[in-house]
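After the structure tokens below, expect a handful of questions from me.
Here we show just some of the chains, and they stay where they sit in the whole.
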């Protein structure tokens, strides 16, 4: 997969830095490449659900950003990216020290890009996402 | 829909109170009834994505809890509830003062319960979820 924009990494990381919720939950973008992205958080008490595991919505938050930015690496320099929809299966309790989401583009279209992503709680696969992302170009908006 | 547990509301609200992430994002359970639940948050800068709207993952966080607790109202007194999977369509930017999620049970089974939920940003439908929840009974775990 070849990015149209040679400066895709800067563009992606700047957009990620504007996602204020990432600071709130302590998320770091640990890797980004053409059609790929990796985001992680450290487990914290204030991210948990009723049984002490990381809430599925927080796992989804990093999976969604991860898919969005994997897609965004392949989009034009002046575009914006938008989540259309996603589906998540929770496979195991999200317990561990680090929750890491890894996304890759399955198919990049001009308007829509489909991504898949897995989330790991330490070494255990705990969730998987299948998502559709949309490219908004300046002339379309 | 008739709850098996007459004290379902206390049980649901106690479980919600243990979801520490709800405090982090400022979520309130504004309504709960047999097969129904309603959770809302106030918009805040630290919940936003790159364009200043509430992040889809945060909208999903309240949709997921909302579906889980709608399902949990109908489960036995000593059971636990678990998200199996959910799918979310983002229909409009989540911008406004209040984001409110409203869930209802579509079908309650012994093990699996299917719920649908809508999220509104003020008066605008901004997201919709279709989710599967699982009942864990003490003897099963």
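A and B are the chain letters, set down in written order, and residue numbers restart from 1 in every chain.
The definition used in the following text is that a contact is a pair of C-beta atoms (placed from the backbone, for glycine too) under 8 Å apart; a residue touches a chain by one contact, two chains touch by 3 or more.
Predicted model only: the values in this text are computed from it and were never measured.
The complex is built from one repeated protein sequence; 2 chains are visible, and the structure file as a whole lists 4 copies.
We adopt the following convention: only the chains that are shown with their structure count from here on.
Per-chain CA centroids place chain A at a distance of 22 Å from chain B. On the chain B side of its complex with chain A, the touching residues are 15-16, 18-21, 23-24, 45-51, 55-58, 60-65, 80, 82-90.
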